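Have a look at the structure below before the remarks.
As you look at this complex, bear in mind that one protein chain is not there, while each of the others sits in place.
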Amino acid sequence: MKKVKHVKIEKGMKVNDLVREMNEAGVMGGGKIGKAVDIIEEMIKDSTVFLGVAGALVPGGMREIIMDMLDHVDVFVCTGATLTHDLIEALGNNHYQGSERVDDKELNKKGIDRMYDSFMKNEVYQDLEKFFDENFSELKNEENIKDFLWKLGSLVKEKSILRKCYEKKIPIFCPGIADSGIGLMIWGKIVNNEECKVKAFDDLKDIMDIAMVSKKNGVIYLGGGVPKNYIQQALQFGKEASYGVQITMDRPEPGGSSGAELREGISWGKMKEKAKFVDVICDVTIALPLIFGSLKDRL
Amino acid sequence: MKKVKHVKIEKGMKVNDLVREMNEAGVMGGGKIGKAVDIIEEMIKDSTVFLGVAGALVPGGMREIIMDMLDHVDVFVCTGATLTHDLIEALGNNHYQGSERVDDKELNKKGIDRMYDSFMKNEVYQDLEKFFDENFSELKNEENIKDFLWKLGSLVKEKSILRKCYEKKIPIFCPGIADSGIGLMIWGKIVNNEECKVKAFDDLKDIMDIAMVSKKNGVIYLGGGVPKNYIQQALQFGKEASYGVQITMDRPEPGGSSGAELREGISWGKMKEKAKFVDVICDVTIALPLIFGSLKDRL
Amino acid sequence: MKKVKHVKIEKGMKVNDLVREMNEAGVMGGGKIGKAVDIIEEMIKDSTVFLGVAGALVPGGMREIIMDMLDHVDVFVCTGATLTHDLIEALGNNHYQGSERVDDKELNKKGIDRMYDSFMKNEVYQDLEKFFDENFSELKNEENIKDFLWKLGSLVKEKSILRKCYEKKIPIFCPGIADSGIGLMIWGKIVNNEECKVKAFDDLKDIMDIAMVSKKNGVIYLGGGVPKNYIQQALQFGKEASYGVQITMDRPEPGGSSGAELREGISWGKMKEKAKFVDVICDVTIALPLIFGSLKDRL
Partner (left out) sequence: MKKVKHVKIEKGMKVNDLVREMNEAGVMGGGKIGKAVDIIEEMIKDSTVFLGVAGALVPGGMREIIMDMLDHVDVFVCTGATLTHDLIEALGNNHYQGSERVDDKELNKKGIDRMYDSFMKNEVYQDLEKFFDENFSELKNEENIKDFLWKLGSLVKEKSILRKCYEKKIPIFCPGIADSGIGLMIWGKIVNNEECKVKAFDDLKDIMDIAMVSKKNGVIYLGGGVPKNYIQQALQFGKEASYGVQITMDRPEPGGSSGAELREGISWGKMKEKAKFVDVICDVTIALPLIFGSLKDRL
């Protein structure tokens, strides 16, 4: 048995050295952070990396890190909200440092939408609408969600998650796209008798093909939801994951997919029996800077 | 101020009487259960009820209660998994009482898929495939997800959530349908050069229309995810909710939609300033039988 | 494998019948509620029952149920706060139905102390002081905490947890007694040059003796903290528990005793390898009425 070596802090310590200390301690949440970095380091070198993103990570200040991560990722799966928040910022709007201790009625009067303690001006929808007015003719004939999103990425000129995926040809999968501000914009067209040809099931083939032909698969889940589950089902019919890291605050006991432990995937054939994986129970906005801050030194 | 009247248990007590006691105590989780029943009772009589369901509720033994609830619900929004689990049971298969303390490798060898402590035989996919082989010709020409699901409901002859929604003309919305066993079945057709015309954005108009023309809206969220968020965005552009109950174990602090407190919706214009609403922090498989067990007596 | 039989709600259903339905479903939180009742039913008949209580259960409306449970309990271990809240109510004061959405500054101005959404008037301390002024002479010469608490119970004339334990000769252990309103009252005496002879370690012998001489031990933990841990350490050196039920919302991953799964006790020799036990992840103010409501019918 390896001893728990207590984390020792030095003045001017680098993030990677701190994470190495946590890895030497090797237990509880801190130990799992350490393991997560080791696993992702190996995963990136050795496998096709599927990144699943759910939750308000752009309003939570994680947009730059996600863009950086895309340099090491092969498939990006996310919620419609993440892409909407990304597009909102690409169009020159922002999220703001607010508070969860606030009178929501007052915010509503001021036209501010709250995501926990991150604020957004409701007027961002005007820029979104303008963007879709100008660009819908280019989007309407796409026939699957992945192609629709790459086209969208090609139309966004500013540095963004959408643009980067387009430029680097990283497929974006977003089965729940209708459930988002982007969905609302398309709805605005549909009620004005425009047609949008994007089909619901067609890019399943694309994600399945990737999961089947890759030599090895690795998964990183920031939050759960549809992105995690969509990758998991691709693994079920494609190759089982050889590497896995998930960061979530959801609990396993109520039985939902978001809080399910990665090891559960072994029963389904989504995770290899001998896969290297770890569940980090932590707020992504805490764990991710720490993990990627360490990883950056190693890559 | 009203005193906390301590919950008093009587021999042979009815569920509704127990919940009334919890409501008289009026504090903490027990008090919120009490409030939830009062709110749903009023919501059902007075508003268009949107029910959002996420998580493994069918594997968790809640299928009968959900079917019962559909007698009082106007709009049903769920994950693809819920419909898949429902269809699996309709086709004569079952979920089984397992354990979370188990060797997932052993389960995998035995062909058993685990959802926390609920087990499913992997062979259920054979009946699913057979069903879709027999019925795909009827499904392939549907053009929006809601219509696709009603058609699916018409093809399921057995008592089920799908069948009941079809019979009672309760619209089912499921934006993430590709992310499910049903999605996998359609993928199986697509790889065999079949076409499926279901479009991703088209039923947005349907849910929006309902949320806009109803006199009052009420929401019940069992879990979060896409179902909650899809209803929330319909409320944002439709009428704000006058009533709301959510049951979840997710935390608000990481900022995601699933764990967000209902009051946050006030800032967005998704919830009325004077709406009656309550957040119940509880496993749905505990809270829902208690709440519906009480409600049944009152309806 | 046993099928998940879906919970079926009937009009006018009794609590015990609902819990039996949840037990037949047998999975996730609802299934664990069902198992908890079965285990406690057997535990009560077959073992020396240690009940550990932490958290604000008296402010949470659980005082009557705890008093009822004492008819079936052999050893009571709790926090000082629980006994203080019990004494406050015994002296004619109350807790009130408040709200967690409140301006704490305003409460402070009004002299109201908040425990989540349960309120208490700060003036209750006056009655506490009066009680200890009148009774300290009887308490000061006690030499261990257990005897001190029985003496206290003898001095409280009203129906209460303290009184009931005294009358039924149920030992009360409360190692952290100094950390409570009762502690503050004794401090008030000490600063006035009174002596209080109660010793910190002396009742360890009493709880150890019970845990060692009993034929079989059973444990019920409502919350974690010192009460759970104090019972656990008695089991470590006494007889391992044959039955165990814990209800908590704390997580196991950070490693603390409060959130630790009961099975962890097997490694320590605190729980028998073949013990019957279950962890219920739930707010006690929801789970306990349900569990005891069912149990009452069976006893």
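Every chain is named by a letter (A, B and C) in the order it is written, and numbering of its residues begins at 1.
Convention: a contact is a pair of C-beta atoms (placed from the backbone, for glycine too) under 8 Å apart; a residue touches a chain by one contact, two chains touch by 3 or more.
Everything numeric here is computed off the predicted structure, so don't read it as measured data.
S.K.: Which residue from C:5, C:159, C:251 or C:298 sits in contact with the chain not drawn here?
M.R.: C:251
S.K.: From the list A:68, A:129, A:143 or A:209, pick the residue that touches the absent chain.
M.R.: A:68
S.K.: From the list C:153, C:175 or C:244, pick the residue that touches the absent chain.
M.R.: Checking each option in C:153, C:175 or C:244, the one touching the absent chain turns out to be C:175.
S.K.: Contact with the hidden chain only, please: which subunit C residues?
M.R.: Residue positions of subunit C that touch the missing chain: 54-56, 59-60, 79, 81, 100, 104-105, 107-108, 112-118, 122, 145, 175-181, 183-184, 186-187, 190-191, 196-205, 208, 223, 225-226, 229-230, 233, 236-237, 249-260, 263-269, 273, 283-285.
S.K.: Using the touch rule from the top, list residues of subunit A that touch the missing partner.
M.R.: 1-16, 18, 21-22, 25-31, 33, 56, 59-65, 68, 94-98, 101, 116-119, 249, 263, 281-287, 289-290, 292-293, 296-297
S.K.: Contact with the hidden chain only, please: which subunit B residues?
M.R.: On the side of subunit B, residues 27-29, 251, 253-255, 281 touch the unshown chain.
Throughout what follows, only the chains that are shown with their structure count from here on.
S.K.: What's the chain with its C-alpha centre farthest out from subunit A?
M.R.: Centroid comparison gives C as the farthest chain from subunit A.
S.K.: Taking the mean of the CA coordinates per chain, how far is subunit B from subunit C in Å?
M.R.: 35
S.K.: Counting only Cα atoms for the centres, state how far subunit A is from subunit B in Å.
M.R.: Centre separation, subunit A to subunit B: 24 Å.
S.K.: How many angstrom between the C-alpha centroids of subunit C and subunit A?
M.R.: Computed from C-alpha means, the inter-chain centre distance equals 42 Å.
S.K.: So which stretches of subunit B touch two or more other chains?
M.R.: 56, 59-60, 116-118, 249, 263, 283-285 - these are the residues of subunit B that touch more than one other chain.
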